[in-house]
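With one protein chain held back, the other chains of the complex are shown just where they sit.
Per-chain numbering from 1; labels A, B and C assigned in written order.
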Amino acid sequence: MDSALIPEGAKRCAFPKFAVGIAIVGAVVLWGVYAMLLCWFKGLNQTNMNDNYGFALWIWADLAVIAVGGGAFFTGLLKYIFKVDELKNIINFAVIIGFICYSSALLILAIDIGQPLRGWFIFWHANVHSMLTEVAFCLSCYFAVLTIEFIPNILENRQANKIPFFHHLAHNMHGVMAIFAATGAFLSFFHQGSLGGVAGVMYGRPFAVREGLLIWPWTFFLFTWSAAAFGPCFTLLVTKITETITGKKLVKDNVVHLLAKISGWMIFTYIIAKIIDTIYWAMVTAPGLGFDISRFYSDNSFYGYWILLTEIVICGVIPGLLLIMKSTRENPALRLVAIILGVIGVCLNRWVMVLQIMAIPVMSFDTWALYIPSWQEVATTVLPVAYGIILIAVTYRYLPVFPQEKELNSVEPAAETK
Amino acid sequence: MKVDRRSFLGLGLGAVAGFSVSPVLLKLTDDSSIWTQNWPWTPVPVDGEVSYENSVCSLCPGSCGISVRKIDDRPVKIEGLDEYPINNGGACLHGISGLQYLYDPARVKSPLKKNGDKFEEISWDDAISVIAGKLNDIRTAGSPEKFVCIADKDRGSVPELFKRFLKTFGSSNFYTMPGFESYLKLTAEAMHGKGMTIGFDLENSDFVLSFGAGIIEGWGSPVSCFKANASRKEREAKLYQIEPRLSNTAAGADKWLPIKPGTEADLALGICSFILKHNLYAATAAVRFKGGLNKFAAQLQNDYSLSKTSEITGIKESEIEEIATLFAKAKMPIAVFGKGKGDASQSLKEFIAVQTLNCLMDNINKKGGVFIQPVKTYLEFPEETLDDVAKEGNEKPRLGQYVHDLFEKINTSSQPVVDTLFVYQSNPCYALHDTKTIKQAVGKIPFVVSFSSFLDETAKEADIILPVHTFIERLEDVPSGAGLSKTVVGLSKPVVKPVFNTKLPGDILLLLAKALDGTVAENFAWESYDECLETVAKNIWDSLFQDGYAILEEGVPEESVEVNVAFLTGNPSSIQATGDGELMLIPIDNMRLPSAAPAASPFSIKTVSDEVLKGRDTVVEINPKTAKGLKNYDYVALTTPVGTAKVMIHLNEGIMPGVVGMVKGLGHSFDNKYVSNKGVNINELIGPVIEPGSGLDAAFGVKAKISKA
Amino acid sequence: MFPFNFEWAWDIGHAIFFGGFWYAISILGAGMTYCVLKAAYDTLKDGGGSHH
Partner (left out) sequence: MNKIENKAHKFGMVIDLDKCTGCGSCMVSCMSENNVPFKEDESNKKDSITWMRVYKLTNGKSFPDTEIVYLPRPCQHCGGKGDHGHSPCVSVCPATATDYGYDTGIVSQIYTRCFGCRYCMGACPYHARYFNWWDPKWPEGMEKYLSPDVSPRMRGVVEKCSFCFHRYQAAKDKAYYDGRDDIEEDEYQTACTTACPSGAIVFGDLNNPAHRVHEIVKPDPHPWPNNPNVVGKSRNPNVFRLLERLGTNPKVYYLSEREWVRKAGDNYLDGEWDKIKNHHGSESHG
């Protein structure tokens, strides 16, 4: 039915099966869109946020998708600037994942703000001293970069590529992609960092505040670093999931091993920096403001030291080591464990840097504030996930995303699974 | 085909690109944001010329001067009036919220007549003629005493007009709701003679011993008390607070002495006993006591030894000794009575016992002491002319001494004892103990007329509601009382034209009187209430009109006062709470919640802590020791002999173990969603306990049980 | 974001921030313009559409 659009030589499931799958996920999207419309038309009273929890589930989701979407810029940086050529076999997919993550992030922001129709004031009336301004500018620009990086892949669709202009455009864009990637890396560095800065500059919040370099608190650098470190984990994880669902091998092991190794070393170095930062904050910064760190992890029913331990050791040190060591890295099961832990780790870090900050009382007579998101918040947070699944399914079906797919699957006629 | 599709595509893309670079998008973006800045459903207040008008607040007995800021003819803000002799600039939250009463969703917008379960609007003429017809029937039937009136207070021209109306009609059944002022008069009358009243010179006293008086909880004239309290710091005056719970007054006091609920009178007598025993009383005091002090002293030594007092009250002997000594040694000590706001149920024994302390120190009619003097009158009404029906009716005995007796009588009599009831600006169906029986009694009365601004619990039971102006729309004299050291009459002025089809209560009475048979009408010969007020208040009218107030009495009174403690020597027993629960439920007076009428405003409800009201639930206080595993905001069923309520728990270290504290002023059930249907009315859980000797409802609490709900 | 916005200031903060921003925008804009123009040129050079 749609065979004219499917890449030449690739095997895809039957269209009805594909359509049913999309419809199921599409229902989830509709649920999310309904919640989104509620938030837009009735206002943010649809959420369970409150004046203590001005930042809540959405901002966590926002930070988390941007962190895991960091695989796009880091892989691009390695491929185009550091000329790690093997990564060309996964860069398309990394870009698509990045595109999904960043478009989701922008959508979430558009729902999160109280006056969406005035959202553009952040650009128009920019306060250049605000980390959030930096986030908005770099995020939007980098999304433009991702779109530019995504376009050639779209134009390589069998039908689109037949149009000479599109063919040439894709070709030319490939030619100058290094410049775009460099700009993207520059922008990414700043917006990943400034997202970290958002927390680090809040000097009214002893749990969040960090000392730093010039105007940038240490969280600035930690966020960039962690996004570069854990982003590839997410790329690998989504690749693995896609491979499992399609029942096909899509990327050669050597490429996966290489990216896993780079990620491992990045995680390892990041976690050392994070541990140093945590120790300095716990021993110097917070006590200097009158806070013993036990204040941040006690007297409430949820946040305990377990969260610190999980983030740093279980989801930081362990995946780092697993990916550094050749034997564990090349063991598919352990590698999978490592990348899953890694993705959880970075998401947990973003959780802590958004929700735990809001939960902790600062005034001595204030109390812990815990909150449970409303269904509207959950639905709008699930929305990007569903949208991402659809976009991956569509691009996988119609675009030559994995250059090695044909080679890896030419031996036998592949089973027709989606 | 191919070419077509391509050109179509190109055209489409071109159109999109063209649209994107055209100013249309930019303009739409800009316009949409401007729209959000001017949403038509967000009100834009109209600007205009600013002016200020002075008036007097009559929401509570405090009678503070207020300044109303207006934009053209719209009042927009109420503030305390600078230089006003009572509050000098300050204001309480209810006064400041005053404008919310003006536009209250529960206001009665025009006269209403009950038809079945519903109210229907009627015209003023119809309302007056229906009521007059009913009243004429009573007179024709020869039982004018079956016409009864309940008002919020008994001073001022409007209560006087009601009394006059009743008297010329032929009934002596005029009742007021329990209030601090009436208790002051009652106490003064029992101890110092008829027509006397009591005021406290708190701002000049150096030691205040308060027996549960919520000096900063709305007791007396609230703002005046706040000021006296605040100046303690500079004056180095002390405040010792005796009550079972760490109220705000207790928290602000120099010392808080937790006492077993209901034993305040015993403590006061114990202190008297100690002072007498150790000859710490003023030498000049003895001569004032009628019949001398010896017999009284002997009786106290016997009944109130230190150890016995300590046992009864739960206060250590050393502490009783300490406060007695401090009180006696102070230059100008005052002992004050009237638990909480001083209104609602109180015990005369307690008042007299505490006042005896003042008398023993002989701080009577001295600066910084207690002022005892005759109630100042300022209104001169022409002599009534009574016809035979009226004369006969006035001869008949009153149905009861106090308002609760009246309802008791209605409920217990097999014959209808009341034919027509006027309720003026008070809410007995909410504010009296055991509201269920009150409502039952009101239900038994054939014809009930409510003079009210709001469709409150009592108005809802009425057959006809006559809507009256709110205080801000009114012309009226507002005499102060409430235990102040001076007597000021303020003039409430209409600062805004009536918002709804309402009238002045005085004007309504004039209309009614004119429609009545007999000599009633000729006793109300004024053209209007305005004319009436100017005539009857002629002695102070100039000052009232020009300054907005007139001071009737200021400074230290010169009266020499006798002291009579006969009530105490009669050896009355102290009040015991009813019920058999192991806990004692006591009411809490909270400054941010009016305990009776009018109900809270949306603003004042908004300020109420979530340790008092949570969602739709009342939160009661108990000591963690009493909690037995209950946690904050656990639901419990609170059961008393009178009723059961589902409430939440708040653990408070500031309340005595074994005591449950529940706020007054919640649990309203009228049509104002911001204020009503929130929490429980404590009066549904407490029943009246009549004090022997005084006949007062003196219930200070009730025994209760809690069980996890 | 532009010098004519009233909160704009000619200070170091604005210079760095908007310098970086406009620089990035220029690169992206120039890069894409180049790609599109070059693609149009290449297409015309190929001879108008029959690219099979």
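Everything below uses one rule, namely that a residue touches a chain if its C-beta (ideal position, glycine included) is under 8 Å from a C-beta of that chain, and two chains touch if they have at least 3 such contacts.
Every value quoted in this text rests on a predicted model; they were computed, and no experiment measured them.
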(request) Could you tell me which shown chains are touched by the chain that is not displayed? (result) A, B
(message) Which candidate, B:168, B:210, B:229 or B:309, sits in contact with the chain we can't see?
(response) B:229
(message) From the list A:201, A:227 or A:399, pick the residue that touches the absent chain.
(response) A:201
(request) Write down which of B:119, B:207, B:256 or B:529 is the residue touching the left-out chain. (result) B:256
(request) Decide which residue listed in A:9, A:175, A:287 or A:332 touches the omitted chain of the complex. (result) A:287
(request) Out of A:253, A:299 or A:366, point to the residue that touches the absent chain in the complete complex. (result) A:366
(request) Pick out the residues on subunit A that sit against the missing chain. (result) 43-45, 49-55, 112-116, 118-119, 121-122, 124-127, 129-133, 136, 198, 201-206, 287-292, 295, 357-358, 362-366, 369
(request) Could you please point out the subunit B residues that touch the chain left off the display? (result) 36-37, 39, 41-48, 69, 71, 74-80, 87, 89-93, 96-97, 99-100, 102-105, 216, 222-223, 226-227, 229-230, 233, 246, 248, 251-252, 256, 258, 499, 591-592, 602-611, 613-616, 623-625, 653-657, 672-674
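Operating definition for what follows: only the chains that are shown with their structure count from here on.
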(request) Starting from the mean Cα coordinates of subunit A and subunit B, work out the distance between those two points in Å. (result) 62
(request) Report, in whole Å, the distance between the mean C-alpha point of subunit A and the mean C-alpha point of subunit C. (result) 26
(message) Just the number, please: Cα centre separation of subunit B and subunit C in whole Å.
(response) 73
(request) Would you pick out the residues of subunit A that each touch at least 2 other chains? (result) 163
(message) Please output the residue numbers of subunit B that touch at least 2 other chains, ranges allowed.
(response) none
(request) In the complex, go through subunit B and note every residue touching subunit A. (result) 6, 29, 32-33, 35-37
(request) Under the touch definition given earlier, write down the residues of subunit A that touch subunit B in their complex. (result) 115, 117-118, 120-121, 163
(request) Spell out the part of subunit A that touches subunit C in their complex, as residue ranges. (result) 123-129, 133-134, 137, 141, 144-145, 148, 162-169, 171-173, 175-176, 179-180, 183, 186-187, 190
